[in-house]
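The complex appears here without one of its protein chains, the remainder shown in place.
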Amino acid sequence: MKISKDTKIDLYKRMVRQRTFEDNTTKIFAGGEMPGFLHLSQGEDAVAAGTCSNLTKEDVIFTTHRGHGCIIAKGADLKPMMAELFGRIDGCCRGRAGSMHFADISNGCMGSNGVVGEGMRISLGTAFAHKYNKTKNVVAVFFGEGATGTGAFHESFNMAATLKLPIIFVCSINLYAQMTPKEDHISIENVADRAAAYGAPGVTIDGNDVEKVYEEIDKAVKHCRAGKGPYMLECKTYRHHGHFEGDPCNYRPEGELEKWLKKDPIVLYEKKLKKEGVLDDKQIKELKEAAQKEVDKAVAFARQSPQPDIEELYKGIYA
Amino acid sequence: MKISKDTKIDLYKRMVRQRTFEDNTTKIFAGGEMPGFLHLSQGEDAVAAGTCSNLTKEDVIFTTHRGHGCIIAKGADLKPMMAELFGRIDGCCRGRAGSMHFADISNGCMGSNGVVGEGMRISLGTAFAHKYNKTKNVVAVFFGEGATGTGAFHESFNMAATLKLPIIFVCSINLYAQMTPKEDHISIENVADRAAAYGAPGVTIDGNDVEKVYEEIDKAVKHCRAGKGPYMLECKTYRHHGHFEGDPCNYRPEGELEKWLKKDPIVLYEKKLKKEGVLDDKQIKELKEAAQKEVDKAVAFARQSPQPDIEELYKGIYA
Amino acid sequence: MAENKPLNFQWAINHGIAEEMRRDPTVFLIGEDVGKPGGPFGVTRGIIQEFGPERAVDTPISEGAIVGLCCGAAAAGLRPVAEIMFMNFITLAVEEFYNQASKMRWMFGGQVKQPFVVRAMTAGGFGAGPHHSSSLEGWFASMPGMKVVMPSNPRTAKGLMKAAIRDDNPVLYVEPLASYKMKMIMPEGDYITPIGKAEVVKEGSDVTIVSIGRMLLEAEKAAAALEQDGIKAEVIDLLTVNPFDMETIYASVKKTNRCAIIHEAKKTMGCGAEIAASLQEDMFDWLDAPVARVAAPFTHIAFHPALEKHYLPDAENLIAKVKELVG
Partner (left out) sequence: MAENKPLNFQWAINHGIAEEMRRDPTVFLIGEDVGKPGGPFGVTRGIIQEFGPERAVDTPISEGAIVGLCCGAAAAGLRPVAEIMFMNFITLAVEEFYNQASKMRWMFGGQVKQPFVVRAMTAGGFGAGPHHSSSLEGWFASMPGMKVVMPSNPRTAKGLMKAAIRDDNPVLYVEPLASYKMKMIMPEGDYITPIGKAEVVKEGSDVTIVSIGRMLLEAEKAAAALEQDGIKAEVIDLLTVNPFDMETIYASVKKTNRCAIIHEAKKTMGCGAEIAASLQEDMFDWLDAPVARVAAPFTHIAFHPALEKHYLPDAENLIAKVKELVG
């Protein structure tokens, strides 16, 4: 597959935007300004960018407790997103949801989820609606390897296969479910092999190679738009941070993080794009500065947004 | 694998005992003497017999709402079993459980289940106990193809594989989940292929060939006793009766039942044993009469057993 | 469309669904055996024939995924009507009701709606045993964002189904197998039975009987018998257990100063507990006797018919209780 220059730049920009946002939240959270728990995805950036870059605005995603990257890759406006993490009234969810339960429906994120695996069950319905309404839109549902142990994974994939729903199951293998390493809770090497249990294609790739993700998602999207049912993509990657911000990570073998930092998807891609002459150092610097500026604006927006009134607790429980 | 003459007779006797019991309950139920719902397994007899014949007394089984065959094959005493179906105080469960929720712990049936799939989740613990106590006992858990859609199936198989638990997953494919045909709720041909999703062996066989079941269970038992984790056996078979007694079965294509009646596992095996000179007509007749006598005694026992007192409702809720 | 012949409960549900499917193309049916087989107990017969397999969808046995699918489809603008069969199996979808459906609209700051209905059957009275006969509406009455309706007869069965389908919130629709064959002449034309509104089905001045779901039959029987003894009971058919229509109950108790609640679910932590607790909290000075609960005891429902019968509350229990209150 030939990837155009524009697409390459798009892939890179998405990753930089994601990373810049997340690195900033790390600092802000450490400063005590952000409430609750925070699960970040630095290191897994290519999975989100490579997937969402190949979706249309009408396609939707479901993500997890570790969803910032996906949501931004899908095209979120950073201001209401940041305001939500601050718990402010201008947050996408009026400060009720925060990081783990975030949604940005108008930009195609149908929801993060605090309950591992549940995004998959809900994604069935949105995919069903697309099929029912005869749009050709697809649903991409992100999840970690830990989620493949849930009944939700199986029921969802099985039902998607039975009802031929257009769902791309995107599994981000970051080597851990909380603090438990993959080999302690999964008995096979490649979870994409599980797609065969439903008669669906399942492909395992290097999740740090953003173009590879893009290419494979291309096949998945075509498969789904053609009405052939679900498709699974397994992306081997790593989370640079702990399970949550503040996690001391003492379960990590020595040198593991360092090894993966060398395979940082953004660093790798930067090198590639420079070698290919798609971007030069100056352009890269500019793109990073632009991302930082956007994030700064989002932070400023969040900080000035009012705290929700107590009445917010009681508003809109019922439609 | 060479099957001894004794084993052959044992296999045949188990099937006859099962079938005789179930055919009698059909009549009794139709007569209005048995309360509740009744799900029978005539036609699937070889799956239960072939499996249980190859288990020791210490090995245990879990079964489903359609569990009579399995329970009898495992060696149940028919008297307390029949009394339970009548709801009497001498029933295995004191008349509280009935057909769908029946258990006979001392004879190795750890429970039927009214909730599709749940036997699998519970079987994990019993298999765990065997492993924990370093016995070499195995657990066989029976279920239908409908149950393979449940989260319970996946969670259980996945956990069994991860913890290397000695569980044989025995799936009886009788072509229907209630009234929905297999192809409407399963997207692949052979569900035993799902075992690969957990790195476990999965084998699909003719479930009406009792010796074939016996042989394959032999491999499964060895695998489990060797501490290699779970094993799946898929047995293609058919239920002669409806989903429940009284089901008009108007969802069945014409001629389907007749086709399968020709493949009745007992009839087939009778022919084979006669051809091989293992049993002759006279012996077969005697065995059937003995089974009928045993069932008659069980029915008489059940009929004379008292109804439970109202206090039974309140006894033994807590240990 | 006039319906002058008596209709039974089962067909009343069926008609309610079919009428709404005719009216609104976003309404569809989903669940185990609801399509081709016409429902495990025949409630959805004819739907697939009229509306096609796209709108009457048979699924694998996956209660969690069925309700999850409802959440996602509703958020995307459709109006699913799902079936979970016996209410006991709803245990497998508590996650999707509680953490997902009931919270989604509020949690997302109003970005979505969750208009869907899940039908669940209570099967007390058939010897179906411990895994098939439970009444679990209490758990769902504890969930803000959910609604729970408990029709009492064919008229309310149809009216509440239509209201539930038109509601923009997740609605659990509880139908008793024991009422399926109950028949009555139905109202003519398109009507709904409003959710959250109890009905006073018999006026009285001595005691208020709050009845939930199919217990209305028992309540009416009891009221008739009590009348013989000179006790005038006001009978309220609650119809909804989330939200509770406390206004109607309070208005009645202001008149009668006494109240008994009857429901098929267990007494302990049942809906009667909430009603009694609220009544004594808000109407303390109006009560001349304790609020009584007539409900199932704190044990399991048995397979054995006599044990099951004893377990289930009935008119007899209610009469005895009311006499205590009034006596």
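A, B and C are the chain letters, set down in written order, and residue numbers restart from 1 in every chain.
Rule of thumb we're sticking to: a residue touches a chain if its C-beta (ideal position, glycine included) is under 8 Å from a C-beta of that chain, and two chains touch if they have at least 3 such contacts.
Not measured: the values here are computed from a predicted model.
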item	value
Visible chains that the absent chain touches, using the contact criterion stated earlier	A, B, C
Hidden-chain contact residue, picked from the options A:G50, A:G87 or A:P166	A:G87
Residue in contact with the excluded chain [from B:V16, B:A152 or B:L273]	B:A152
Hidden-chain contact residue, picked from the options A:M82, A:M120, A:L163 or A:I186	A:I186
Residue, one of C:A74, C:V291 or C:I319, that touches the chain absent here	C:V291
Touching residues on chain B - with respect to the absent chain	91-97, 101, 103-106, 110-111, 113-115, 118, 120-130, 132, 151-152, 155-156, 158-159, 162-163, 315-319
Footprint left on chain A by the chain that the document does not show	35-37, 87, 95-98, 100-101, 113-117, 146-147, 149-151, 177-180, 184-186, 251, 307-308, 310, 312-314, 317
Missing-chain contacts mapped onto chain C	64, 88, 91-92, 94-95, 98-99, 102-103, 106-107, 130-131, 134, 136, 138-139, 141-142, 144-145, 266, 268-274, 276-277, 280-282, 284, 287, 289-293, 298-300
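Everything that follows uses one rule, which is that only the chains that are shown with their structure count from here on.
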item	value
Pairwise touch network: line, ring, star, complete, or other	complete
Chain of greatest Cα-centre distance to chain A	B
Length of the line joining the C-alpha centres of chain A and chain C, rounded to whole Å	40
Multi-partner residues of chain A (at least 2 other chains)	151-152, 155, 158-159, 162
Residues within chain C bordering two or more other chains	59-60, 62, 64-65
